[in-house]
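First up is the structure itself, then whatever we jot down about it.
Every protein chain except one is present and positioned as in the full complex.
Going by the order they are written in, the chains are A, B and C; count residues from 1 in each one.
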Amino acid sequence: MSVFEKIQNLDRRIIFVTVALAVILPLFFPLKLPVDITAPVQQLYDVIEDLPEGSVVLISIDYDPSGAPELDPATWSVMRHCFSRNHKIFVMGLWATGVPLGMRALETVGAGEYNKEYGIDYVDFGYIPGGAIALVNLGRDVHDVCREDVYGTAVDEIPMMKSIKSADAFGLVLSMSMGVPGSDQWILYYHARYRGNLATAQTAIGAPKYYQYLQTGQLVGLIGGMKGAAEYERLVNKYGLATIGMDSQSIAHLLIIAFIVLGNVIYWMEKRRKN
Amino acid sequence: MTSGVWVWIAGALTLAIYSFLYKDNPFYKVAEYIFVGLSAGYWAVYLFWNFAYPNLFQPLFSEGNYWNIIPLALGFMMFTQLSRRSAWLVRFPLTFVLGVSLGLQLIAAVEGDVVPQLAGTFEPFSRGALFNTYDFWTSIGYIVLLVGVLSTLVYFFFSREHKGVFGGIARTGVFYLMIAFGASFGYTVMARVSLLFGRVHFIFHDWLHIIR
Amino acid sequence: MRLRIPLAIIFVMGIFTIVSHFIPAQPVADLNQTFRNWYIGIISFFIFLGTVNLARSNSEKIKTRARDWKYSIILIISLAVMLVAGFYKGRTSMEEGNPFMYLYFNVQYPLESTMYSLLAFFITSAAFRAFRARNREAVLLLVAAVLVMLGRVPIGAAMWDGFPDVTEWIMSFPNAAAKRGIRLGIDLGLISMALRMILGIERSYMQ
Partner (left out) sequence: MHKAQSASALLIGLGMLIALGFLPAAGAGVNEAVPAAGPDSAGVPGVLPPTITAIEDTPNDGGTSIDITWEASPSEAIAPGSVIEYSIMRSDAEAGEFENFGTVPAGSTTYSDGGLQHDRPYWYKVTAVGLDSEAASEVSGPGYGRMQWFDDGLESVLALTVLICALIIGSIIYARHKSGLMYLRRLPVFDAIDEAIGRATEMGKKVLFIMGQLDVDDPQTVASMNILARVADRTATYGATLDIPCVWPMAMSMARETVKESYLRAGKPDEYDEDDIYYMTTDQFGYVAGVDGIMMRDRPAANFYLGAFYAESLIFAETGYTIGAIQIAGTAEVDQLPFFVVACDYTLIGEELYAAGASLSGDPVQVGSIRGQDIAKAVFVVMILVGVILRLIGIDIFTEWLAIG
């Protein structure tokens, strides 16, 4: 076996160890590189900034723990921005497994940091089953879909819900999404029927396919992956996990590029040797 | 919420999953089966309290909305597929669900995708905007976008051989596809690394308190 | 009867859903909303069904002492634990500070996110092995990937501040163009499949 073949058939575990190191080491030796702001994130920031005070922002928690490292920082930053502008927040989710994540975010940011009151400044309706179909009904009649909030309170007993009856009530809808059901359903079944401002925060897996909707104006903003979340953290000036994570991202990305280059060098040398 | 004994449980389970990277082993298997059982239970609990109870049972039993018997009956028919003899009964709820969802999917594809995406492709081409409003790279971008959409559409033609001019356009489509897949792959790396970062941060910060 | 009635149901429901989309009048829209609520009711049984299926196939494994049957015991226990934690205090058992939430944040959360984080390792080894500049298409794939990787992290911007802009441009134009082409094709595939199923031409799902 030649050296090339040996490297080419490198035990996967060696690659695994280098990846782990690339992510761990920057935690101990931070680089603190500045994060630049991209247009799709700035657009969303401007929309929230320009909404009249007291507008209702719907935040849909369409992710579960496996999307949390990327989407939690985005959710928290957007909530901070909304509360600082005195907007009201309506939380729901298309994934049952994400409900506690939404509750935790509202409690920490709403009740904890901004002293907001449940039922007046924000509500949480938890999991809404039915995906796309539920969204069609939601836009038409919010009270029919959201009968009880996450604590079991009937919708008619919540003061904030008095004026929230249909899609018209929402100044902005934000889907924090990691798959199906998620932003696709919000675009195709909700926005196509009820219009209004719709934006999305995506894991880096989903984000690339939403640029086409950004161009048509179906989306008014896009937070893509941990980088997008780090940008939003910078915009609201409250740094968290996404910003810390950027260093690990930098090194891991470089490592993967190095592996691609190495793989190709071997490939070409091998090819030459055979000729 | 994450403290004391609990954080050690979380930590141990995290390591048990990572042991799969070395090779499949009993620790990983235990963690996997716990996960599968737990999440199935979680879904059932949530679905009951957050949906079935307020939206199905309460209207039926407390408010006397007897129409809700229909979805309940159809829902229970789903269970007939568990036995071979009655399995055909599942067709009733299945076709109901399919009828509604396919109808909506069909409309959504036209209303949410086809109409706005077609319009969005030529909408930027108003004379004034193309030459004055946008900056240079954006104008070029819109032309690139137009060529790309047309050539990828041509690539997806199945009833004509990709030859001659037609084949040339289809090949351009392939180039676009490759750029898009490459770009998406590059973009996606972040998602995968984020998850690993999240766990590593948990291990060293929340669990072992090695970093602040 | 076993075939005709289901075919009639899918036809009537499908056509009604499509046609009624264009009719805003209240009686039609209300009926539509009712049907959709029924849909959600039925579909939620799919998930209950999944739970039953899981319990059944695993208790089967335990009974027959199939391969890995000991693990199935663990599965059944964790399923039961979660159900008890979720129901023992009625609705309030899902609130903060109860076992249900502790199990979520300390068992389910780490397990699920760790499970997905394995992908970070797989993507690296896939990049190393499979990203080869074999031909022109592969070169495009590779170059686009590397450019975007550099443009999405701060270290790329630190090398050359043009990387983020290049990335955004690639994503917004050539990427969006190809995705749009793919998407329109998929939409057509979906429309034609939906139409065939509603009209009863495609019945393979009823076997």
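Just so we're on the same page, a residue touches a chain if its C-beta (ideal position, glycine included) is under 8 Å from a C-beta of that chain, and two chains touch if they have at least 3 such contacts.
Just so it is clear, the structure is predicted and the values come from calculations on it, not from any experiment.
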Legend entry - Touch partners, limited to displayed chains, of the chain removed from view: A, B, C
Legend entry - Touching the absent chain when the full complex is considered, from B:14, B:50, B:68 or B:188: B:188
Inset, instruction - Quick one: say which of C:5, C:80, C:159 or C:186 touches the chain that got left out. - result: C:186
Inset, instruction - May I ask you to list the residues on chain A that touch the chain which is not drawn? - result: 12, 52-55, 66, 141, 162-163, 165-166, 168, 179, 205-206, 208-209, 216-217
Legend entry - Touching residues on chain C - with respect to the absent chain: 18, 21-30, 50, 53-54, 57, 115-116, 118-119, 122-123, 125-127, 129-131, 141, 179, 182-186, 188-197, 199, 201-202, 204-205, 207
Inset, instruction - Spell out the interface residues on chain B facing the chain that's missing from view. - result: 20, 24, 28-29, 32-33, 35-36, 39-40, 81-82, 87, 90, 94, 97-98, 101, 106-107, 110-111, 114-116, 118-123, 125-127, 130, 146, 149-150, 153-154, 156-162, 177-178, 181-182, 184-185, 188
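FYI, only the chains that are shown with their structure count from here on.
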Legend entry - Among all chain pairs, the one with the most C-beta contacts: B-C
Inset, instruction - Report, in whole Å, the distance between the mean C-alpha point of chain B and the mean C-alpha point of chain C. - result: 4
Legend entry - Distance between chain centroids, defined by C-alpha means - chain A, chain C (Å): 16
Inset, instruction - Could you tell me the distance, in whole angstrom, between the mean C-alpha positions of chain A and chain B? - result: 13
Inset, instruction - At least two other chains touched by the same residue of chain C: list those residues. - result: 36-37, 39-40, 43-44, 91, 94, 96, 101, 104-105, 108-110, 112-113, 115-116, 120-121, 123, 127, 142, 145-146, 149, 152-153, 171-172, 175-177, 179-180, 183
Legend entry - chain B: positions in contact with at least two other chains: 21, 39, 42-43, 46-47, 49, 51, 55, 100-101, 104-105, 109, 113, 117, 145, 180, 183-184, 187-190, 193, 195-196, 198
Inset, instruction - Sort out for me which residues of chain B touch chain C in the complex. - result: 1-2, 6-7, 9-11, 13-14, 17-18, 20-21, 29-49, 51-53, 55-56, 67-68, 70-72, 74-76, 78-79, 81-82, 88, 91-107, 109-110, 113-114, 117-118, 121, 137, 141-142, 144-149, 151-153, 155-156, 173-190, 192-193, 195-196, 198-199, 202
Legend entry - chain B-touching residues of chain C, taken from the complex the two chains share: 2-3, 5-7, 9-18, 21, 34-54, 56, 68, 71-72, 74-83, 85-87, 91, 94, 96, 100-123, 127, 136-138, 140-149, 152-153, 167, 169-185, 187, 190-191, 194-195, 197-198, 205-206
Inset, instruction - Write out the stretch or stretches of chain A touching chain B in their complex. - result: 13, 16, 19-20, 23-24, 27-28, 66, 68-70, 96-97, 99, 126-129, 132-133, 136, 147-148, 150, 152, 187-189, 191-193, 203-205, 207-209, 212, 215-218, 224-227, 241, 244-245, 248-249, 252-253, 256
